[in-house]
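A single protein chain has been omitted from the complex, and every remaining protein chain is retained in its original position.
As written, the chains take the letters A and B, and residue 1 is the first residue of each chain.
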Amino acid sequence: MTGLMRRWLAHAIFALAAFATPLLLSGNRYFAFIAGITFFSVLWATGMNLLYGYTGLMPLMFGGIAGISAYVTIGLSANGWSFWLAMLVGSVAASLVGIVLGLPALRLRGFYFTLCSLVIQTVITLAFVYFVNLTNGDVGISHIPLPELPGGRQLAGTAYELVLATIAVIGVVVLTVIVESSFGRRLTAIREDDGLAETLGINVTRQKLAAFFVASLFASVGGALYAPYVGFISPRSFDVLLSLNIWVMVAFGGRGTIWGPVIGAVILAPVPFVLQDYYTIKDVVYGLLIIGVVVLLPGGIVGGVKRKGRADAPAAVAKQAAPVR
Amino acid sequence: MQKGYKILATGCALALALSTTALAHEPVKVGFVTELTGPWSFFGTSCIAGLKLAERHLNPAGERKIEFEVVDDQTKSDHALAAARNLDVQSKVIALSGPTSSDTALAINGYAEQNRVPFIVPVAAFPQLTKPGTHYTFRIEPDAAGWGYAIAQFVAKRKPSAKIALVYSDFALMRAIAAGLKYSAPKVGLKIEPEIVFPQGTSDATVQAAQVRAAHPDYVVVIGAGGFDNTLTNELLDIGIKPDQIIHPYGITTQVLNWGQRSVGSYYGTFFDANLDKLTAEGKQFVDQFRTQNGRPPSYIENYCYTTAYIIREAIDKNPSAADDREKFRDAISALKTKEPTSGIPIVFDKNGARKEYMYFMQIKDVQKTDYKSKQVFYIDWNPEAIPVYDLVK
Partner (left out) sequence: MSDTTLIILLSTITTGLMLGLIFSLVAVGVTIIYGSIWMPNAANGQFFLLAALFAWSTSVSWGLQPALAALLVIGSSVPLSYALEILLVRRFYDVPNRNISYFVLTLGITQILSGIFSITYGVWSDQFQLPPLVPGVTMLGPFPIANNRLAAMLIAAVLLAILFALLRFHRYGRALRAVFQNRDAAALRGVNVRGIYRMSFVLGNAVIFAGGVLFACAYSFDLTIAWTMAITAFAIMIIGGPGSVLGALVIGIVFGLTQAVASIFASPTIAAFAYLGAMLIILLFRPSGLFAR
């Protein structure tokens, strides 16, 4: 009981911080923008956590799904649709695509699935470049108008960041609910051993595809809102580097925990902006971070703390603790 | 009481006066987002070399100082956008400038128009940068569809009803040039066959070179990107296309040097070249100084970034209040009627921020290790809307 209360307390604190940040930063549009981008990262990292942390699949086409949603949403609203309806259709469509792209996960595991998802991501990026009529090719789409609100006003500035904060909070709550539910427990069972899960009577196919749908929904809602917020999208906005960066946030924070990826996103998302003046070393820093996480912090920050806290590390963390001699 | 108000009023006036003088001494900041690293950095660094030369003469004593805050965008649109946002909000620059690639320029263009920041594009030729309704963006380089128009006029003059083979890489800029050429060629009786597109990341063109040769064209218009441009050119020459059949739409110094001795006789388009027939005194000085400093002659990239600095100086000199107000700065640029200091070509922007356009065609005469000789063979100027540029390229 106290554990449950404590969990929701953490959510309340997170929600409070999320809503306070845009209000506190409203005086400086640049910092407020960084906060906005961080909310996207929190949402995306939370969605990838469902796949990578709880289902045990590392998808590298996450960015591509966000991109499909962004292009569909922008395309529809350019044809006169209301942004919100377009976003609904775009997100659901992209999530259905996400299920299809998740199909290989039924046959492939571990590295083979990840490689497959990398190929899919490459195909998606190529397609964004190739179908110039739909996507404007490598030039990208600029001048993306802000979403209209009822009453003819535009969603802009601090209000936009508050919407993003809401979405991020909802994302974390949804993940928590899923993890606590029997659906979440079935996913964890699949992560540990999907053969065993099958013999326990779990319909692995259906669970995996459901996980892909939900995670893709995280990706695509983010993608749809990202486009007007930044005002510009191009195939490069949603390439494999985005997927990798989200993966780093999840792994760095600690996969398979609710707060690990959130912490990872909050720490890492502002890094490119902070490093703006040190542009030359940005890629190198990110690369070192990836290697550092794999070599030194296989359980992420939260995993590391947990491991220190408890003498008998839980099985999942011990399994990730890579260099066993 | 009255006295008190008076003192307060005087104090306020004094404070105001102090702050305005402080403002007058503060330098005018211009954000310069360009490609210092990444695939187009050979453009961005050339541009900065030209800008640096201008900066030397840019701030005579007694005039309001102009400062360029240079930021790298890694040739990535999203970085360019983030940098533009930072310069706008954090550094409060009067205007943005700098990109030498159409992709990064378009990303900043969207931001500048939405947030009302004047944006002077030195070197990016994608037509949509100045599409109708553009208010804050001004482009110094002629648009790429127009280059295609110019190539058609050039070929038609050399050989009426010639057959052109068109080979290009699938980049926005190259597509725009090709679109302009394909639109203009039939209007002056030229035929385009074959037309071959290479996707980004292609490394070989032998087979396509063979296809080109098999079609027996009079001219081959070669629009490659980066290293592939060299491969493409060499493979065409390998398979027996003659240098004087080859037309490159644009040639910057490093490219001409890369094409090398075997390309002597081939043609390239440009907007400034050390070998132009007519250079102003300042233009000659610019070429000499640039050569001394960088060990090679400048081309249009360097010239346009040099010119950008002069345009900003002139706009502020003609209208000092433009230095602190973006709307006034925008109007000052829009109203400007001036000339490129180096070549004397007029600079006048139309209502969309596009310039009255022009192009030179040069023929390579000799290529050394760090220098080359070429001869001006054709000059043309035209109104940006001589062809429907904004409909041709979306």
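We take it that a residue touches a chain if its C-beta (ideal position, glycine included) is under 8 Å from a C-beta of that chain, and two chains touch if they have at least 3 such contacts.
Remember, it's a predicted structure, so these values are computed and weren't measured experimentally.
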{"item": "Displayed partners of the chain not shown (whole complex)", "value": "A, B"}
{"item": "Residue among B:114, B:254 or B:376 touching the omitted chain", "value": "B:254"}
{"item": "Hidden-chain contact residue, picked from the options B:91, B:114, B:211 or B:280", "value": "B:211"}
{"item": "Identified contact with the non-displayed chain, of A:122, A:158 or A:188", "value": "A:122"}
{"item": "Hidden partner chain, touching residue among A:28, A:205 or A:280", "value": "A:280"}
{"item": "Where the unshown chain meets chain A, residue by residue", "value": "58, 104, 107-108, 110-112, 114-116, 119-120, 122-123, 126, 130, 241, 244, 247, 251, 280-284, 286-291, 294-295, 322-325"}
{"item": "Footprint left on chain B by the chain that the document does not show", "value": "36-42, 45, 74, 170, 197-204, 206-211, 213-214, 226-231, 234, 238-240, 254-255, 257-258"}
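Quick note on the criterion: only the chains that are shown with their structure count from here on.
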{"item": "Intercentroid distance (Cα basis), chain B paired with chain A, Å", "value": "39"}
{"item": "Complex contact set, residues of chain B against chain A", "value": "36-37, 71-72, 74, 76-79, 81-83, 85-86, 89-90, 102-103, 106-107, 109-111, 113-114, 126, 128, 170-172, 175, 199-200, 394"}
{"item": "Chain B partner contacts - residues on chain A that touch it in the complex", "value": "28-30, 33, 129-130, 132, 136-140, 142-144, 230-232, 234, 236-237, 272-273, 276, 279-280, 282"}
